[in-house]
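Just one protein chain is left out here, and the rest sit where they should.
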Amino acid sequence: MKKQNEKNKYSQLMDIKNVNLSFGGLKALIDVDLQINTGEILAIIGPNGAGKSSMLNVISGIYIPQKGIVKWKGQIRKKIAPHNIARMGIARTFQNIALFRGMSALDNILTGRNILMKRNMFLEMLYLGPSKNQEIEHRKKVEEIIDFLEIQSIRKTPVSRLPYGLQKRVELGRALALEPELLLLDEPMAGMNVEEKEDMCRFVLDVNEQFGTTIVLIEHDMGVVMDISDRVAVLDYGIKIADGTPDEVRSEQKVIDAYLGAG
Amino acid sequence: MIYREAGQFKTTYKSDQAILPIFQDRIAMVLMLLFAFIIIPIFANDYWLGSILIPFLALSLAALGLNVLTGYAGQISLGSAAFMAVGAFAAFNLQVRVPEVPFLIAFLWGGSCSAAVGIIFGLPSLRIKGFYLAVATLAAQFFIEWLFTHFDWFTNYSTSGVITAPPMQLFGFAIDNPLNKYFLVLSIVALCAFGVRNLARSEIGRAFMAVRDMDIAAEAIGINLMKTKLLAFGISSFLCGLAGALWAYVVLGTVEPQAFDIARSFEILFMIVIGGLGSVSGAFLGAGFMILLPILLNNIGSVITGAAISTETIAHIEYMVFGAFIIFFLIVEPNGLARLWQLGKEKLRLWPFPY
Amino acid sequence: MTIFKIISRTIPFLTLFLMGTAFAAEHFIPVTSYRTGPYGVSGAPAANGYVDYLKMINARDGGVAGVKLAWEECETAYKPDRFVECYERLKNKGEAGATLFQPLGTGLTYSVIDRVAKDKIPLITMGYGRTDASDGRVFPWVFPLMVNYWSLSTAKIKYIASLEGGLDKLKGLKIANVYHDSAYGKETGPVLKKQAEMYGFELEGFPVAHPGLDQKATWLNVRRYKPDYVILRGWGVMNQTALKEAARARIPASKIVGVTWSCSELDTIPAGKASIGYTCASMINPGTHYQVFQDIIKHVHDAGNGTGPLEEMHNQQLYRVGVLMGIMTVEAIAKATEKYGNKPMSGEQVRWGIENMNLDDARLEKMGIKDFIPNFNVTCADHEGSAPVKFQRWNGKAFEPASDWVATDQNIVRPMIEASAAGYASEKSIALSCN
Partner (left out) sequence: MDFWFFIEVFVGGLLSGVMYSLVALGFVLIFKASGIFNFAQGAMVLFAALTFVRLLEMGLPVLLVLAITMGVMVLLAIAIEKVVLRPLVNQDLIILFMATIGLNYFIEGMAQLVWDSNVHVLDLGIDEYVAFEIGDAFINKFDVWAALIAGGLVLILSLFFRYTVIGRALRAVADDHQAALSVGIPLRTIWIYVWTTAGLVALVAGIVWGSKLGVQFAISAVALKAIPVLIIGGFTSVPGAIIGGLIVGCGEKLAEVYLGGFVGGAIENWFPYMLALIVLMIRPEGLFGEKIIERV
């Protein structure tokens, strides 16, 4: 998993040029430019309805902008089927937890490995040879993630029984299982108490360091954002009003207005 | 004390990934198989084998099939009986047209045809969800029933539209009495159950459950919804088709399209829900419930008919009791008998020191 | 929880049933019926008639030849699998095993044809069942007594001819065959076609989708066809709906001829005045003025242990058909005892009884059913006996005879049966034989 740093030979993982996105009449994004540099932690902030989630969906490729281009590793990205996004190396977590409620924490994370597995129906039915081996070998990988996220104790518990914070952690684990180059976190700390947030921050930073994963996150908690992110982009009513290091952004007048305006 | 995993440390992931990680469960399974394969054949009479156990197993297989689709992959189907019909008639026709074909091949052929049909009628599932999807399968149900009643070719032009299964030969060994019929069905069903169980705990199974639980997230981690759903339809219909072939060949020996009517489809759906969605044992428990209870009630009925109560009254009371039982079980344990069994085990695990 | 009370009360019986009971010296008669489900309406009166007759025989004659009749009822819900279960459960009961089965359903019959041959238990299927089983050389254990589907069909055409004034008058007639779209409904197709060719009338089939709750489309089609006569081959709720829709399509009921299973008050009464003048074929003569019914009233209902309400006897054709079933069962046993002595009869012995039944007028007189059914007799080769058919007309209150006993046309039917049976024989490699 460490090897990833070498894989990322592009300084810019993603380059988004004056993207426009609108639903019917409603303009969600207006002429937004955004670069995602390899290995950084980029936070996208902004008041409610600023178009943060839309931006995330543009990045992940679920939404195709009406105007503008999205470059992934230097090439212009065409329309892709949702299930191929992950194969491109982009993983994500969801704002309101989207775990597989019927399964244990372990299985949730294992499912994340599915795209890395070979499908052979008959061998799987007999649980033989390659199929069996791949199960075991991927289980090893998953255990690494479990150790990394410190959730050994809840391996076998059905996720629906887990507390909120842990569910978020499992979901992160599932995303990590994909070994992504780009990890999108949609409000990873929403509704967490202080120490849960601290844990989560730690994990985000560790992921970034240990696996060299590039991370884009949406977050409301300014404190968190300013602490962990290398770069912050601020959206307001679909327009990018600021982009820079936390300190630069903090001092940006537009940003202050936007936030004061918002509440 | 008897049922404890304490002290059984899994030293390898291999052992932890085993089909039955807990020692006692393995023992129980072995005992159950022994019971099914040895004890029952020794003690059960032809009545029990022929008219209770064999139908029970055949329908369990159908329920297992539906459970793959509905329980694991979360796609509701009301066409299981139709897929059974396809299996039965396909197997029959193959043997009629090409008599040399051994019946096991015919069974597989039946299953495969059923799988193909299932995939076709599964296509709408890519766009339609939930109860709305049930309609697609209902369409299959009525259309296929109509097809087989209506076009004599399928019944090989038998005047009455009833097909009679040709005798079964396995390596020149005739399968004609309840006992070896029982062995045949039991082996097939056990094999399928084993296959489904493995499938459920490996990559495909997880893909199914992911689609069932949260299809958006499943897509986000790279699971192809279309392929997965269609695969589920295929496997499920295959098992249903196989069950249909068994029903025609082994259970009744003769079958008419009406034997696979909408009522049967519902019956199978009820089995898995009462037994437990998304569990192999659930299919068996549910089938047991749906098949044995009415017969049991009828036996009880026929015994107390002698008393003042009229046969007709009894017949209606049977209906009511049956319905009441379903509701009762749902209230006691909404997740089905299988879950009830699990809870029992958890209790047992703590026993005798619950705290 | 009364349910549990019932259960607990019956556990001992149940264990008995599982262990297998000790039997008294009785003729054991399994009564398989369907009282629930969409067809329960028809199943219940038939079963009641059957059981009432058996009760009457026990009460009046103390059983057959001094040996009491014992029976057990089993609910089939008109489903083959349930019937097979009943069959397997009951076939070995009684000191000598089951005497004979009457499945009361065609699909049900098929599901046990191989089994009865193995278990040596005769199967009586009156007015339904497997048609080509009339060939006793191939189906020694199956008895489609009196009339099978095909024979009945020939009688129907004869009846229509008689209305028109002779078989030659059939030429150029248009006959619509409105049938239940199922195995049962389609069965008379071939024989009707053959007759159409023979007599030169025009024939058109109109299937009705099961269960036939709404048949507007079908009858509009029939109306467009402008038939001179309509053959109604329905079952269950389809019949009365058909009669109503026919009336709406301005097709007079007098032009509609039904089959045995479209020939009950259940079909005519709900259709109200739409069914007045409707005629249908039946194995029996209408009315309850025959001795046998008086006896049932006297010995069963007056004694207060009638199975169903007494009115059924008068306003349920199917009750009377049920009595007919009882009559055949008992007569078969009686005949068998003549040969094998006064002890519980086994299936094998009863089979001989059926094959040697000789229902001549004297015998019918003695049984108190003179003219209730025609006289006919079965032979080893002919398991049907091809009894003539009575056509009944619904006058708005009751069925009344619409014809004399109309003979069936075996010249048409018999060859078809033998051909079909021969096919089965070769398929199952059965040697034709008459022991």
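For reference, chains read A, B and C in written order, and residue numbers begin at 1 within each chain.
Everything that follows uses one rule, which is that contacts are C-beta pairs under 8 Å (C-beta built on N, C-alpha and C of every residue); 3 or more make two chains touch, one makes a residue touch a chain.
Computed from a predicted model, the values in this text were never measured in an experiment.
When you scan C:Cys86, C:Ala176, C:Ala274 or C:Val389 for touch with the missing chain, the hit is C:Ala274. Considering the whole complex, the residue from C:Leu213, C:Ala419 or C:Leu432 that touches the absent chain is C:Leu213.
Here the missing chain is touched by one residue of B:Ile22, B:Leu108, B:Ile262 or B:Leu340, and it is B:Ile262.
Only one residue from B:Val98, B:Met226 or B:Leu330 touches the chain missing from this view: B:Leu330. Counting the whole complex, the residues of subunit C in touch with the unshown chain are 35-38, 40-41, 44, 181, 205-211, 213-214, 216-218, 220-221, 224, 236-237, 240-241, 244, 247-250, 266, 269-270, 272-274. Hidden from this view is one chain, which touches subunit B at 124, 127-129, 131-132, 135-136, 138-139, 142-143, 145-146, 150-151, 216, 262, 266, 270, 273-274, 277, 312-313, 316-327, 330-331, 334.
As a convention for this text, only the chains that are shown with their structure count from here on.
Taking the mean of the C-alpha atoms as each chain's centre, subunit A and subunit B sit 41 Å apart. Along subunit A, no residue makes contact with two or more other chains. Residue ranges on subunit B touching subunit C, taken from their complex, read 46-47, 50-52, 55, 146, 149-150, 159-162, 164, 166, 251-259, 294-295, 298-305, 310-312, 315-316, 318-319, 321, 324. Across the complex, subunit B is touched by residues 3, 6-7, 9-10, 13-14, 17, 33, 35-36, 40, 44, 47, 72-75, 79-82, 84-85, 87-89, 92, 106-107, 110-111, 113-115, 130-132, 181-184, 186-187, 190, 207, 209-210, 307-308, 420, 427 of subunit C.
Within the complex, the subunit B residues that touch subunit A are 13-14, 16-17, 19, 195-196, 198-199, 201-204, 206-207, 209-210, 212-214, 216-225, 231, 235, 278.
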